[in-house]
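Have a look at the structure that comes next, please.
One protein chain is absent from this view; the other protein chains keep their places.
Chains: A and B, in written order; residue numbering restarts at 1 for each.
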Amino acid sequence: MTELAAPTTASAITTPAASGAEKRGWLATAGLLLPAYGWLTLAIFLPLLMMLGFSFLKVAPFGGRTIVWTLDNYLAFLKRPYLRDVAWTSLSIGIWTTLICAVIGLPAALALARSTFGRTRQVLFLLIILPFWTNGLVRVFSWTMVLRDGGIIDGLYHWVLPDAAPLGLLYTYPAIVVGLVHAYLPYMILTCYLSLVAIDDQILEAARSLGARAPVVFWKIILPLATPGLISGSVLIFVPVIGSFMEPRILGGRVGVTMGTVIEDQFTQAFNWPLGAALSFTMLAIVLAIFALAAPVLKRQQGGPRP
Amino acid sequence: MSGVEVNPGVEVTGVSKRYGPATVLDRISATFEAGRFTSLLGPSGSGKTTLLRIVAGFVVPDEGELRIGTEEVTRVPVWKRRIGMVFQSYALFPHMTVLQNVMFGLNRRGVRGPSAAREAREALEMVRLSGFEARSPKQLSGGQQQRVALARAIVTKPTVLLLDEPLSALDRRLRQEMQVELKRIQRESGLTTIFVTHDQEEALTLSDRIAILDRGRIVQDGAPGEIYEAPRTRFAAGFLGDANFLEATVVAGGVDVQGGMVRVAGPLAAAGSKVTLAVRPEKMVILAPNTPHSFDNAMPATLREVIYAGAVSTYLLAGPDGRELKVFAQNRSQDSAAPAPGAAVTLGWSAAHTIALED
Partner (left out) sequence: MKRLGLAHLWVVIAFLYLPIAVMVVMAFNASPLYQLPFEFSLDWFAKLPDNERLLSASGNSLILAVVTAILATAIGTPASLALSRRKFRGRSLLQLLLLPPIAIPWLITGTAMLVFFFSTGIGRGLFAMTIGHVALAIPYVVLVVGTGLQSQRADLEEAAMSLGSTPLHAFFSVTLPLLLPSIIAAALFAFAVSLDQFVVSYFLATPGVTTLPVEIYSAIRKGFTPEINAISTILLGASMVLVLAFALLSNMGGARERR
């Protein structure tokens, strides 16, 4: 019964539009929005702008130093080869983490979406999401318990083979990746689950009635329909991972040098804020590029046609 | 809104409403008589809901005037008009009990406490829901929610009662029951009622007057019987009920249809002009060919199909030029001489039932 009537969806109140009321309406809207966006401007947008400015300076303009503009910081990748290595490390950690999350997460989401029902499904869903909303730091720390020499895995190993050398699992790249996968896996499971659960059962039944067996159904129907979930999950994982510094430091020790740790160093150890700013914005540019590329998929996931 | 007489009429004059490039209502003028039940009938997109919402006050027209009683209220906001409205989805407040729902409007008018509760209970009694006061809307069936919505709308003794397709969510049996209830309540309360629907049967059953809308214009309005027996346009004839349409040319004494003469009871245009005729299916009678009869008009046809529906049967025929014709007949007799599909028959009907349409 939808006519071209006044919008009665939950998106607009139609107040009688006498011009006085319209003006008051506008003012009210502004009033409602101002505190939030004012706060965000103060806390996020202005700081980002300032940091952008900083990235073009030679030195931080404090303590009476003069302002010297330069592009050096952005050219640091050319001048300092170790930055390229670090960048590459970050990217590869990101790719590995995302890939493993996808490979592990999609089947799990599939099982959750299609093989569980009702209360069981709700409980399992909650179980998967729950760790995600707990403190990330604590979770990373908990991995040290498991991976360290003398920890659970090493302990079990030595219980079986008492004379073997320590496993040395901690403070390695794999340790970092394991920690990151653990931290971000729920993202992938969630996005894939949302895509999969939207698949109409009848489509699969139709495919089977036309003679398709399970592998074909998976490759030709389920996987393509789950792709938006895979892509959103990948974006949601890759972006924070390349910027992570906490996990690399804790799980990687001296080996854990990533863009994140290098940037962090500029601000807490080296006090080279302009360089840190430039590196940050370089990373931000990559992040924005990724979002821009994936935007159509993300939009469809969020507000697409509802079943 | 002082000075308004009890149960005033509603008058809409020259009302137009546009949304962007689309004209939803096009200079509509109509009078909704005081104390009467008027239906706004039309297909989706005809503008009927928009018109209702203009009377309610949710929409302000771009042009035109609205009067409730003697007061001009075109721009008065909805909460200042004393209307009662029943929404298509009932819109009961989920966080309040049935009684609180019904008292809501009374509280807004300054009636509170025990007297409000008393009036609310009376309204619930009127809709036959006494005893449901403490329930919450979740606990009610569709039909019950509907009645609470109705009670809530009428308890404040509004100037006009507006209903926006309130029965469309109910199943058929419940719908018919509620139609009877609605009519009774309207009679008892004497409220000026405007009812929006796309269901022509419903409109015919409930209304004192029907206004048919098509694409933003009122195509015809009048009492149900009037409109049904004398539709003015092709749209009106086809939307309210079924009709057989015949293209004809005016000649002396009647019209010429495919070479045959058809008599029309009403006035006709000048000879030579084209006209479309409409004949209601139940007004035609199927006769065996060459049977003597006293009908004004007769036309040969071939029976194509019989659709049996218990009390009535629908006969689908092909006229002399191949066009599809429809006849309704009650299944009065076990007639072994009833024609079979493929048989040639004659259709007979009277001049009085031959309607010359205006478009």
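One rule holds for everything that comes next: a contact is a pair of C-beta atoms (placed from the backbone, for glycine too) under 8 Å apart; a residue touches a chain by one contact, two chains touch by 3 or more.
Predicted model only: the values in this text are computed from it and were never measured.
**Student:** Can you work out which residue in A:A76, A:I95 or A:A111 touches the chain that's missing from view?
**Tutor:** A:A111
**Student:** What residue numbers in chain A mark contact with the hidden partner chain?
**Tutor:** Residues 7-13, 15, 25-26, 29, 31-33, 35-37, 39-40, 42-48, 50-51, 54, 62, 104-105, 107-108, 110-112, 114-116, 124, 126-131, 133-139, 141-146, 148, 150-152, 155, 182, 185-186, 189, 214, 239-240, 242-246, 249-250, 260, 263-264, 267-268, 273, 276-277, 280-281, 283-284, 287, 291 of chain A touch the chain that is not shown.
**Student:** Could I get the residues of chain B that touch the absent chain, sorted low to high?
**Tutor:** For chain B, the residues touching the absent chain are 56, 58, 77-79, 82-85, 87-89, 91-95, 104-105, 108-109, 137-138, 152-153, 156, 162.
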